[in-house]
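Read through the structure below, which is laid out as structure tokens, and then see the notes.
One chain of protein is taken out of this complex; the other chains stay put.
So that you can tell them apart, the chains are marked A and B in the order they are listed, and the count of residues begins at 1 in each.
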Amino acid sequence: MTNAADFDRSVCPTPRQDHERVLLGHGSGGRLSADLVGRVFLPEFGNEVLSALEDAATLTIDPRGEATRDQANRIAFTTDSFVVKPLFFPGGDIGKLAVHGTVNDLAVSGAQPLYLSAAFILEEGFQIDPLRRIVRSMRQACAAAGVALVTGDTKVVDRGKGDQIFITTTGIGVHRVDRDLSIHNARPGDAVIVSGTIGDHGITIMSTREGIEFETALESDTAPLNGLVEAMLEACPTIRAMRDPTRGGVSSTLNELAVASHVGIVLDEASLPVKPAVHSACEMLGLDPLYVANEGKLIAVVPGDRAEPLVEVMRRHPLGRDAAVIGRVVSEHPAMVVLRNAIGGQRVVSLLAGEQLPRIC
Amino acid sequence: MCLGIPGKIVQTYREHDVLMGKVDFGGIFKLVCLSLTPEAEVGRYVVVHVGFALQVIDETEANKVFEFLQYMDDLGELDDGGPDEEMEIQP
């Protein structure tokens, strides 16, 4: 049998250059999301504040233009929408996420979160009982985070035109004058710290998905980070930047940092805190924990010599028990995140291309 | 190609007359079809691909590479030129 294939005539698929519709991947927090923001939103809305692409906008409330910088009233302002299936999951629910998500965006900008708004888009037919449970959970989350929900809105859409409930929260916090955190601030020699195990939330949600489901004792890590942030800033006022690695996971956050600060980041794979069950689920589904969402973790960039003392402080806080230095900022390969593994190989940790999908091969 | 993950069988049962099992992959549990590995028993490890156990892991074979590496360690230096046959680890 001669099976020589004719390789000279081999051809390739036509490129899929542009999607004509919004794909789920546009909401994944990875490259497609960045494309959508860059191609559709920024050209219309772009301004000095928005284009910095921080988790929260920093605004100066100074109508008469009289305040000097050290007495200006600087506020942090942010908004976030929440869609999650299932609405109730181990460790939390959509209401908790909606409060924590916005509180955390304010907190990691270095601000003290104060006030939230909440807007609910409800689907006709959604039951009052789960709605009540969600609202109660939000009240508890607000109390625990020390914020007040001060304004809100409700809309109802036709049955089939929404998925039970979507929540948008907006938050305001105040900055202390002596703090200036920004993802543009990372410098070579800095250390990169994560506050705990990564991927817990995303894997917990994935374990409930039809067609993929598996049994696990994992819980979502959703939590308000403002207490931890306060303790960190108290101990180490020179923290340069903080971010909460939600959608798109640690990889997205670090890539954004590397691009914004025009630095390289080198991660040490062995130092990444990953729960065994998250590791196993990722192996089974062919996923990488660096791309999986977190809802109660933060990444901090600090001057290298401040890293270890700060990690000690973090470990004394309940939400920072597994804090660890996971990498360092370098001047080489700017805008690129590189992971070193124990065997000696190195690979680029790029932005998530689209949606994270389990693979077979 | 063909992601295959080792897991330990913790329970077996039949569903639609097909041998199934609950398999522990380091703290997460998944229901897996065992009909391709009828010899699989609770406590054994299997390699699982798309929800099917492909093979039962042979624990003796699994250790051979480490025995080989230990043997090389015992030789001290690789380049001290022991006869090649001694390094054979073929089945």
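Here is the rule we go by: a contact is a pair of C-beta atoms (placed from the backbone, for glycine too) under 8 Å apart; a residue touches a chain by one contact, two chains touch by 3 or more.
By our rule, contacts and distances are computed from a predicted model.
Undergrad: Report the protein name recorded by UniProt for the chain absent from the figure; options are "Hydrogenase formation protein HypD", "GMC family oxidoreductase", "Amino acid ABC transporter" or "Tetratricopeptide repeat protein".
TA: Of the names offered in "Hydrogenase formation protein HypD", "GMC family oxidoreductase", "Amino acid ABC transporter" or "Tetratricopeptide repeat protein", the one UniProt assigns to the missing chain is "Hydrogenase formation protein HypD".
Undergrad: Considering the entire complex, write down the shown chains that touch the omitted one.
TA: A, B
Undergrad: Could you pull out which residues of subunit A are in touch with the chain that's been left out?
TA: 1-7, 9-17, 19-25, 31-32, 35, 210-212, 276, 279-280, 283, 285-286, 332-333, 336, 338, 341-348, 350, 353-355, 357-361
Undergrad: Contact with the hidden chain only, please: which subunit B residues?
TA: 1-8, 16, 18, 25-26, 33, 35-38, 45, 47, 49-52, 54-55, 57-59, 61-62, 64-66, 68-69, 72-73, 78-79, 84, 90-91
In this text, only the chains that are shown with their structure count from here on.
Undergrad: What's the distance between the Cα centroids of subunit A and subunit B, rounded to whole Å?
TA: 37
Undergrad: Spell out the part of subunit A that touches subunit B in their complex, as residue ranges.
TA: Counting only subunit A, the residues touching subunit B are 207, 214-218, 275-277, 279-281, 283-284, 286, 359-361.
Undergrad: What residues of subunit B sit close enough to touch subunit A in their complex?
TA: 1-3, 5, 25-30, 48-50
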